[in-house]
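Sharing a structure with you now.
A single protein chain has been omitted from the complex, and every remaining protein chain is retained in its original position.
And now, chain A:
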Amino acid sequence: MILRTPAPKRARPIEPAPIIESPPVGSDHRQLAIYEDPSSAGPARREPSQQSEHMLCTYQCRQMVKADFLDALSNAEKQVQDYQSKLAELNDNFGKADEERKTFREKLSYVEQELAAAKGREQALHDQLLKEVNDSHERLKKELELSAKLQAKLENEQNLRKKAESTAAAAEDKAKELEAKLGHISKSIEKEKKRFNNELAQLNRDSKFSITKITVDLEKMEFRAKSSEQEVELLRKQQEDLQSKFSECLHQKSELEKRLTSLSFEDDSPKESDILVKHLQEELRNYESEVREARKLKSAHDSIELMKEKLLEEKSRRERVELQLPKLQEYELKINKLEDELSAWKLMIQDIPGVSCCDDVPLRISALQKEVIDNLKKLGEVNAHLKQMQVVLDKTQLDKQKTETEAALAKEKADRLEAEVKRMNLMLSAVSEERNMLKIAIEDFKSKNEQAGGHASSSALQELESSLLKREPYIKELEGDLFAQKDINTRQQDEIKSLHDRLNSEARKVKSLERESDRLRSEIFLLESKLGHGDFSAANTKVLRMVNTLAVGNDAKQTIEALQSELQRTKEKLQALEEYKSQSGNSGKLVDSYMSGKVAQLKEQIATLEKREERYKTVFADRISVFRRACCELFGYKIVMDERQRPNGIPVTRFTLQSIYAMNDDEKLEFEYESGNTNIVENGYTSTSEISQQVDIFVRKMNSIPAFTANLTVESFNRRTLS
């Protein structure tokens, strides 16, 4: 151990002279010259001279030792100085190392702080991430719930819409059907009216024709009467002649009888007179028979002519009846059709809910129209709501997608942060290892510095430098890895974004495909329903059915057979009449019986035909009245039809309509019908403000007289019910 200051000198007793020792080998090769330095001798006690030589020796030894000691001292001092300089250097180095240590400590602390801050940030980020993830989860859940609710709402709305559409379609169909039926009925009514007009005209013509015929017949009859009178006169004259002849003959007979009686008295040959009488009697009888025959012939002639006339009449009647028979059949068919239509109309009225009688039909139609309008409004509102819901759905889906992407991004951030944290942890661990190493190095340096001066500090410094140098490439490597990781991360993020975009597009494609599949399924269902319903395309398909179907059946066959038998009978009758015509000049008796039979048959036929005609007329009149009453009850108007002529000679049919709900008799509507066109005629009632307004709207603008009349009916009904 090197002492810094020599120990204080002790006051030594006089001792024998110290043993002079030879100086050490390493020291100065000076011989010890012991001299006493008066100053240094100090309080050295002088021994006696005897002891002076001894003392001189020892003094010399001492001087030598002193010199040696001084040399050693100086050397030591030099060494000490050297050591001190070295120490100073070492201290400087130590200071430097200390500063470096401090800087490292600061760096450490900075790094630790950074670590702590990073940890805190990481924790905060983690917490934030967790919060965000939780928030996004919650949002996702909420969004999912919302979307589920919205989907349920959408489905409900769609169902409602479908129901509303179906009800609207059904109502529209019903309304259309009703309108079509109404139109059909109105058309049929117009047709019937036309037909009835035609029939009326025809009946008029027929009546005129029959009147002319009757006049002609009258004239004929008059002519015949005249001719018969003439014939009667002729016959009377003949009769008078015959009577005169007869009277002459009687007179002759009486004269002859007288002669005979006179002769009988005179002559006994009565035979010639008897013969004469007999002959005369026979002649008389012949005359009588001839007269009778003439009378018979006359009567037969009269009857023949009458029969001829009757034949002609009956032929004409038969022709007329035959002509009218198909018409009657047509009338019957039409009546049946009308009855069927009426029954169908009644059934339809029964089928229509809320309608108990014909008056309720326009009200029901107006109510249905209002319902249709309301339903259409509701449909529109539902559609608008649906669209809004769809927009909201789309928004929520977009938000959902956004949140999903945000969640994915947050996850990525979290992953990245975790990776960073790991990296930081690794860095921390590496730094802490370095710190430990540095600590160890510092401690080593300290110990080394304490032990061996400057060697340890230089080695520690070198170690520090080497460690620093080692760290730098490591740091560079880490930085390079960081950059590479960053690049990889950005690339991965870009890939993830592109994958997300692709995912979204694929999801959209999937949705569109699903929508298409739903649409196709609905189309398939519609087509299957149409197939089941029996719809077909007229371009590709035609519907055929067998003519002699069993559904028509026995009734038609029977009617056909009856008609055929009637035809045969009339043909036989015609043949018989023709034969009779050809045979009329031959035998009177055959003619009489045949003609009487034929006359009876014809009379019976005439009677039956006339009865049938009257029955048809009554049935027709009944049906017309029923039809008119039905029209009145169904449409609420009493219709009176007139045929007039315009000043230019064109015939025009005028219809006067009076509502059954009219408050007074002046409330009448007049229409003119001409060649398919119906025009309203202005009168006092239609020129009032209310009615003229309605006429303008419904008739002039919308060109719909049924709408006008229906509206008027409803208004007058409301007025009536309110009053």
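Of note:
In this section, contacts are C-beta pairs under 8 Å (C-beta built on N, C-alpha and C of every residue); 3 or more make two chains touch, one makes a residue touch a chain; residues count from 1.
Quick note on the criterion: contacts and distances are computed from a predicted model.
One chain of the complex is hidden; its UniProt record names it "Mitotic spindle checkpoint protein MAD2", one of "Mitotic spindle checkpoint protein MAD2", "Acyl carrier protein", "Tax1-binding protein 3" or "GATA amidotransferase".
Touch with the chain that is not drawn comes from one residue among A:Thr541, A:Gln645 or A:Asn703, which is A:Thr541.
For the chain missing from the display, the contacting residue among A:Asn198, A:Ser316 or A:Ser529 is A:Ser529, taking the whole complex into account. Counting over the whole complex, chain A has residues 170, 344, 347, 350-351, 353, 528-529, 531-536, 538-551, 553 touching the chain that is not drawn.
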